[in-house]
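A single protein chain has been omitted; all remaining protein chains appear in their positions.
Right after this comes subunit A.
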Amino acid sequence: MAETVVEMRHITKKFGEFKANDDISLSLHKGEILALLGENGAGKSTLMGMLSGLLETTSGEILINGKEVKMKNPREAKDYGIGMVHQHFMLIPAFTVLENIILGDEPIKKGVRIDYTGAAKRIKELSERYQLDIDIHAKVRDISVGMQQRVEIMKALYREANIFIFDEPTAALTPQEIKQLMKIFGALAKEGKSIIFITHKLKEIKQAADRCVVIRSGKVIDTVNVADTREEAMAEMMVGRKLRNSVEKQAVDQSKLVLDVSHLNVEKKGQARVKNLSLQVHSGEIVGIAGIDGNGQSELIEAITGMQKIKSGTVQIKDKDYTNKAVRKITEAGVGYIPEDRQTVGLQLPLTLAENLSLKNYYQQPANKYGVLNYQYINEHGQKLIKDYDIRSRNELEPVGSLSGGNQQKVVVAREIASDPDLLIAANPTRGVDVGAIEYIHEMINNERNSGKAVLLVSFELDEILKLSDRIVVMHEGEIVGEIDPKDTSSQELGLMMAGKKVQPNVQEAAQ
């Protein structure tokens, strides 16, 4: 076996009384690609923060090339050859790529001046050697996300890093960019560099990694060889239980009409986004709206929830007209809404968990008495929902903004479902959420259906639509182009319909 370059022994990290990492040990060999798998909030980023000098360990030791080291800041980590590529890139948009790369390690000429030409030459050599396509004179704010990531990699290479840490490197990349990144991983490993990458995407681990360390709730569950471990096995280790690929649908009464949208037209910025659309959702059924992003789904949902003006047509909820009514009127009619963008629409990030969980009832008794907020009730209500919906947080007074994406989404889901709606509208409810939380949210949505509620689901994820829906309607350019039964439709056929095409065997590739 190749030599060990990093060894972390019995690492524990506490934030106050909260143990983010609990007795974690792992090792990394030369030229190896190691995946760090875990759900959001499992403690992966904390662990890597300590290896890159951003955080200090509470206890435990870190060995680099066999020697114990204590790193107080990223500079010292850099001196040990550790380069970190953060999930949210640590770049300065107003600076050029070149300035971003040399910042902090500027080559100096004649005592004071930065040697830009010398630096550019060195970066050019490195980019040829590792096939990192970057434009060093462009401003960072003008380049693509993929190139920004290559700039981050170049920053580490420029500092002669031998150990690369990637924090969720593929989160913001397009499929093509992911492919390219995997190639770069290969090139780095071939040159004897070692890589640790944090992820919760199993496909990428299968594709790129040699070994995989699975972390759950701050503890190492297992370290496996990727080649002889199935994806499902890793997924189960990550979430700590068997994952189910289907939901259990009970027979319920589906006769009552809850949502009746008729001949709806919605315009945005002078463009018709929803065209003469009619749609019904009954009690006890999940209607899935499939379609490629930007085909009018968002506008349709905003029109139903009162956030977008309706040009013509009507929206009826439980036989009452709610066309162009105020959002609160619609909410009070028994509509729950899990919006697409939890951070800007669904939550108030600086407010506490408890406050966010009361955003729908803060103005009513008992959360509000004589115009004064009843914090005792709000906080107790928050505690209860946190427990019921398994939201992972320190306590109900934590700001929502500090939770991981999956847990933020659970807050929205908890608030909307706890308000006991007759109609639940969910727009991409599992976007950017890890496997365990996805399964949980799916079950919550399906439970609503089983208890006789109407559910309207919009998703760009075909698997999600097929798994949950009783009926699927396909939207294309603001119109419903077809309705299908999920039981006898494959994701390929659905994909073709979403592209606006009739199913023909020879055009299947066009849809992918």
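A few points about this structure:
Following the convention adopted for this analysis, a contact is a pair of C-beta atoms (placed from the backbone, for glycine too) under 8 Å apart; a residue touches a chain by one contact, two chains touch by 3 or more; residues count from 1.
Definition applied: contacts and distances are computed from a predicted model.
Not every chain of the complex appears here, and the one that does not is recorded in UniProt as "Sugar ABC transporter permease protein", selected from "Electron transfer flavoprotein subunit alpha/FixB family protein", "Ion-translocating oxidoreductase complex subunit E", "Sugar ABC transporter permease protein" or "Glycosyltransferase". Touch with the chain omitted from the figure is made, among A:A94, A:V145 or A:L397, by A:A94. Considering the complete assembly, subunit A touches the hidden chain via residues 52, 54-56, 73-76, 78, 84, 86, 90-95, 99, 102-106, 108, 112-114, 155.
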